[in-house]
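Every protein chain of the complex appears in place save one, which is left out.
Naming follows writing order (A and B), and every chain is counted from residue 1.
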Amino acid sequence: MPQLTVRGIGVDVMVSISRPLVEELAAICQCGTDHFTVDCLNVVSVFDGQACNTNPFIEVAWFERGREIRDRVAEAITRHVRTAGVSELEIAFKVYKEDGYYIGGVPCG
Amino acid sequence: MPQLTVRGIGVDVMVSISRPLVEELAAICQCGTDHFTVDCLNVVSVFDGQACNTNPFIEVAWFERGREIRDRVAEAITRHVRTAGVSELEIAFKVYKEDGYYIGGVPCG
Partner (left out) sequence: MPQLTVRGIGVDVMVSISRPLVEELAAICQCGTDHFTVDCLNVVSVFDGQACNTNPFIEVAWFERGREIRDRVAEAITRHVRTAGVSELEIAFKVYKEDGYYIGGVPCG
């Protein structure tokens, strides 16, 4: 964690931005780059009676870090994705609680 | 948003009901149909030592709209899915907070 789950953006795009994006996020969150995971999810989107393009969307699952860090993380993700040509992006933060997160069976809180 | 993520229901089924379903949901939520996304997720389900059919399940990610709207949204989704031949459906609402949701880098709250 943080864990980014991506819809509607090509794997090639995420590959192209992954290094500078994660380096910047790690600096903002003050943790190592190896804390981050970026997972591209393949979905089939449907609208108005037919399959359609998937809206670019990234869910960031993490422990709560507060407004300032969250704003900066969202801004950095949006900017890197835009640089790669994806102009519209929605981001949602999903908060896991430390006492509901286990690494190797050991709770984080 | 609202964002419907669907498991265990064929894309063809969601295509067949998407227009009337989203029109009814938009009327209930009093927002445009283009606020809704319907994403079909492909998973491999496992039970009792073998792969199995996936239970029909829809997660609705949204901002909290209260009990009455939620009940009506769940009823409408269940009814449309039943009309298409899927009799068993479970629905879970996942609440995003406005200040944890960003459109184009700008927070919604």
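Just so it is clear, a residue touches a chain if its C-beta (ideal position, glycine included) is under 8 Å from a C-beta of that chain, and two chains touch if they have at least 3 such contacts.
What you see is a predicted model; the values in this text were computed from it and never measured.
Counting over the whole complex, subunit A has residues 1, 3, 5, 11, 14-16, 18-19, 22, 33, 36-42, 61, 94, 96-97, 99-105, 107 touching the chain that is not drawn. Although one chain is not drawn, its touching partners on subunit B can still be listed: residues 7, 41-51, 54-55, 57, 67, 70-71, 74-75, 78-79, 88-95.
What we mean here is this: only the chains that are shown with their structure count from here on.
Chain copies subunit A and subunit B are related through a rotation whose angle, from the C-alpha fit, is 120° to the nearest 5. Computed centre separation for the pair subunit A/subunit B is 21 angstrom, with centres defined by C-alpha atoms.
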